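Before I ask anything, here is the structure I am working with.
Partial complex: the chains shown occupy the same locations as in the complete assembly.
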Amino acid sequence: MQTAVQRPPAHIALPDAGPLAVALNDISISFAVPGRPVFKAVAPTSLHVREGEFVSIVGPTGCGKSTLLNATAGLLRPAGGTVTVFGERLEGLNAKAGYLFQQDALMPWKTALDNVAIALEVGGTRREEARAQAKEWLRKVGLARFVDRYPHELSGGQRKRVGLAQVLVRGPKILLMDEPFGPLDAQTRQIMGTLLLNLWAQDRKAVMFVTHDLEEAIALSDRVVIMSAGPEARIIGDFPIDLARPRDTADIRLDPRFHELYRDIWNQLKAEVVKTYGEETP
Amino acid sequence: MHPVRLLFLQFLVALAVIGIWQIGSTVEIGGDYLLPEFFFSTPVEVGKRVWQMFASGMIWKHLSITLTETVLAFFIGSAGGVVFGFWFARKPVVAAVFDPYVKMANALPRVVLAPIFMLWLGLGIWSKVALGVTLVFFIVFFNVYQGVKEVSPVVLANARMMGMNERQLFRSVYWPSALSWMFSSLHTAVGFALVGAVVGEYLGSAAGLGYLIHQAEGVFDVTGVFAGMFILAAFVLVIDWGVSGIERRLLVWRPQPAADHG
Amino acid sequence: DVEKPDLTIGVGGKPLLYYLPLTLAERLGYFKDEGLNVEINDFGGGAKSLQALIGGSVDAVTGAYEHTIRMQQKRQDIRAVIDLGRYPGIVVAVRKDEADKIKSIADLKGAKIGVTAPGSSTYILMQYLFAKAGLKPDDASFIGVGSGASSVAAMQKGEIDAISHLDPVISKLESLDAIKILVDTRTTEGTETLFGGMNPAAVLYFKESFIKANPKTVQALTNAFYRTLKWLEKATPEQVAATVPEEYWLGDKALYMKAFEASRQAYSTDGNIDEASMKSALNLITATDPEIEASAIDLSKTFDGSFLSKVKTP
């Protein structure tokens, strides 16, 4: 906290500022694959995310990013190590977190509106109130005209945005987002990114953001961490992004510091990906 | 397909069946009847008898009793199947412990149980309902149990992350997801509910379609037996039609099967 | 002025000629005349109607006298009050094309014999006949063929060589000229030669406790049945056919009348069961069921003749 006050305008949460929202301490994760030795997806590794901190996770495909989010969400029990959420050891599901899954996770039997509204109703919000808020959120993600469509009547990007609204509408203190903007065009990505940043700025959420778009990661985050190629993936790089806030996600890409950071991260990442293909690429 | 064309085709099938039946039971082929009248009656006779039953009005009393039993057996049995199916699916320990007993119970010949139902429930409709319930229950139970376990893991994880409690999960995830499983079993169950009611009446009663069929059987009145079965079967269609209606309403969200022009 | 005007009577196969007096009493209105409102429940078999009586869902049963004996062994006090059929009415016959090979019970060794159901009275009679003929119970195979059209099918298809069955199946098979009769317990002659006397078949029985609690009701029922027996004694086949529902005619009034004519001697004329008949019945059971000991059975508790002696008919 003491360092935070010295810095430029608002909302800069640095690694060493504020209490811990999520702490993954030396967690390792394995999968039992029938008829094979246990697959050690994630080797003992640690990651700490402070309250109000926006952390992006990048890494080669299949390294273990989704697995890490699953463990933070409490959906996967790590084979070793502990997960703490706001100082408390996580048992069962992480009730403080909202999770936007990499796969489609909408309920196919509910319309877009109901899919978003249910997230509020679960918490006890009255039905009409929930629907009104849900409508507002669907408008924000650009789906005002699609509120009463069932998921199978939406395009891939539209479904993803419904999922986004579903998670954000609840206002969770911790946001776990697994390639949330993957199937969106560049322009929509920026709009959604801005939306997310505004929200984040309002109430000091902790965000763990998985993406393959390094520019996006840098533009949005306080920190970018790099995972090594699996199996036994670990976090091998941790880059604080010291760009001023608030940021314009489009303009910031013109900042020379942005390019410097990009190059540094990219070089490490590239080396890592090449490792995956080391013996395998044609 | 155009509904008129469909009706026409269905009518053709009925015509073919009735035609074969009429010929088999009245025309001698190679010195023998294909469907001897003593065992099969003839469609004309059966038709006449059905007509008489309705014309004289005597059928209504029996029909209403059997229908009441069927509907009760169907609802109680399905409700039980749904409740236990969900309960077992959500409590793996309960399921594992009771699994062999459920399967044993499912294999008991209900005909033998009839005296016990009569002992407990008397001779009224309830002993017949009980017999129907023991058939319907298992059919629905096994399907709902499996249906709940087939819920998409991602959708389930998402719902749990929203903080749904067990009741909310049931309402918003398990129930809608298991619906198509449930309805599939309900189509079978409708028939079995009726079978249960009729067999119950057959084994001991003073009225109902099963009673009529039993009476007719004892005196070789095959026409009466077939007339009774025909009325039964026709009524099942009415109930099933209701089930399908509810199914259509509850499953509006499903994608229509792609207009398969391949 | 009866204790229980609303009564349920159980029966296992109401349209069978075996239980004709029940249908007649109902159709002639004799129950009503006695101030009784009777509901008749038809069961899948005699055994089921007895179970219903013991379970308490029916008040009275028209069933086999033999049940009252068996129930003593099961510590259930069941008593007959009036006899309806004095002969068992069971017929043993062989298929026509086997008739020249099988001329007596002893020739049935190794044959396939159809009975209504294993354990039923038709089965027990065969066992009795086997014992008398010096055969062992497993010298032939006994096949339950049911009581409806399936028994006719079994005979027609040659699935069985002989049959032990009741009317109307026997009459139907006779009319199809498919069988030759070996033993006929529908008639006085046939029964006398076999048992040396009567052998009560269908009776009206109650639980002893019911009789005690509702003597007037029991009396009224006895009256109604006695009156029916008297009516039946004098009735012509036409009258009987006209009284029973048309559906009972086997699809053929002439056949029905013929079947009735063949069975009519089997109906009791006075409703009484004498000592000798009881013994004969007990004999039949003990000869075929080793679990029942004759000494353990108190025959006086199987039949209560006190109501019959007080019968009043209008």
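Observations, loosely collected:
Going by the order they are written in, the chains are A, B and C; count residues from 1 in each one.
Please note the rule applied: a contact is a pair of C-beta atoms (placed from the backbone, for glycine too) under 8 Å apart; a residue touches a chain by one contact, two chains touch by 3 or more.
Predicted, not measured: the structure shown is a model, and the values here were computed from it.
For the complete assembly in this file, the formula in terms of the labelled chains is A x2, B x2, C x1.
In this section, only the chains that are shown with their structure count from here on.
If you draw each protein chain as a dot and join the dots that touch, you get a simple line with two loose ends. With centres computed from Cα atoms alone, the innermost chain of the structure is B.
Note: centroid distance chain B to chain C, computed from Cα atoms, is 37 Å. Look at where the CA atoms of chain A average out and do the same for chain B: the two points lie 51 Å apart.
Chain C has its Cα centroid 84 Å from the Cα centroid of chain A. Considering their complex, residues 8, 10, 13-16, 39-44, 48-49, 51-52, 55-58, 147-149, 152-153, 168, 172, 247-251 of chain C touch chain B. Residues 38-39, 111, 114-115, 118-119, 122-123, 202-206, 211, 214-224 of chain B touch chain C in their complex. Of all the residues in chain B, the ones that touch chain A in their complex are 154-155, 157-164, 168, 172-173, 176-177, 179, 253-255.
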